[in-house]
Structures are given as C-alpha cells and as structure tokens.
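Sharing a structure below in structure tokens format, with a few things to ask.
Left out: one protein chain. Kept in place: all the others.
Our next item is chain A:
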Amino acid sequence: MEASKVIHAIYTDDDVLMSAVKTVRAEKHHIEEIYTPFPVHGLDKAMGLAPTRLAITAFIYGCIGITVATVMMNFIMIKDWPQDIGGKPSFSYLENLPAFVPIMFELTVFFAAHLMVITFYLRSRMWPFKKAENPDPRTTDDHFLMEIAVHNNEEALTNLLKNTGAVEINIVDKDEDAH
C-alpha cells in the first residue's frame, strides 16, 4: 500500500541529519528518501542502503572492451589482410601483440568508463529533459530533507522528528505524477 501522505523533515546540519537518521531507523520507521545538497559521508551506511554494484559492472564492461579490441584487430590485422607493414610479424596475434596493447588498453578503459557512466544514468534515472524531483529547492543549497511515509501516525512521527532537531516539518500529499 503506497502511502498518499509523506512527512518532510528539514535539517540544516549534516551531523544533526545523521543522528536523526539513526534515531528514525531505531524507531523502525521507513525512510523513503533523503535529499542533500552534497554527499554526506556515511549517510548510506546509516540509512542501511545496499552497497553499489557499479564497480562490478565496470569490470565486466572492461572485459567486453578488451574482447572487442582483440577480436577486431585479430580480424583486421591477422585474418583479413595480413600485410607486411614495416616488417611487423602479422602471422599470429601473439607475435604482433605488443603493437596492439595500446589499443587493447584504451578500449578496455573506454568501455569500462563510458558504459559504467551510462549504467549510472540509467539506474539513477537521469537524462537531459528529465523533470527535476526536488521536493524543496533549498535542498540543493543548504538544507537537508528527510522524507518518511505516513501511516496514520502523524502525531508520533512529528514529535519524534521534532526531537531529532528538525527545523521544519511539513506533511504533504504525495504527488504520484511527480516521479
């Protein structure tokens, strides 16, 4: 059941935010989202987010890159037209390997870097004409916002958040279309 109402607690300090996150988690409330103007070190750990697997995808993309480079050059330089170019031995891939290494290296890096970035964009749903998802424009400047779903427990939640040092607490109807 998707909650139709959410509570927005606004903080002005990342240390206060961190301890608030710990308190809220200790009280077993589910934090929907946290908006911050800059990366807060350790926030993901405090929220209990799963570690990213982006590095693993990058490794796989790098493997694809080196395969592409090897297959490409093996076909072009060794199989398709093994010319004698300046006495380089084009009898087998291994014999001419050192000449191919710079390309193999660059393509590995190219694939790993670019495909990982694209993966990141896809996974975090970012593209040029994407509508911004800011609940409050101040969160891009100097405020921190914690969003918690409300399940008929407005009063308790509000009190809890007040005690954690929130400077502002708003209860808003969640606009489903915003996402």
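By our rule, a residue touches a chain if its C-beta (ideal position, glycine included) is under 8 Å from a C-beta of that chain, and two chains touch if they have at least 3 such contacts; residues count from 1.
Quick note on the criterion: contacts and distances are computed from a predicted model.
Asker: Leaving aside the chains you can see, what is the UniProt protein name of the one that's missing? Options: "Electron transfer flavoprotein beta subunit", "Multisubunit sodium/proton antiporter, MrpF subunit", "1,2-phenylacetyl-CoA epoxidase subunit A" or "Quinol:cytochrome c oxidoreductase quinone-binding subunit 2".
Answerer: Going by its UniProt entry, the chain not pictured is "Quinol:cytochrome c oxidoreductase quinone-binding subunit 2".
Asker: Hey, which of A:A99, A:A113 or A:I169 is the one touching the hidden chain?
Answerer: A:A99
Asker: Suppose we count only contacts with the excluded chain; which residues of chain A make the list?
Answerer: For chain A, the residues touching the absent chain are 55, 59, 87, 98-99, 101.
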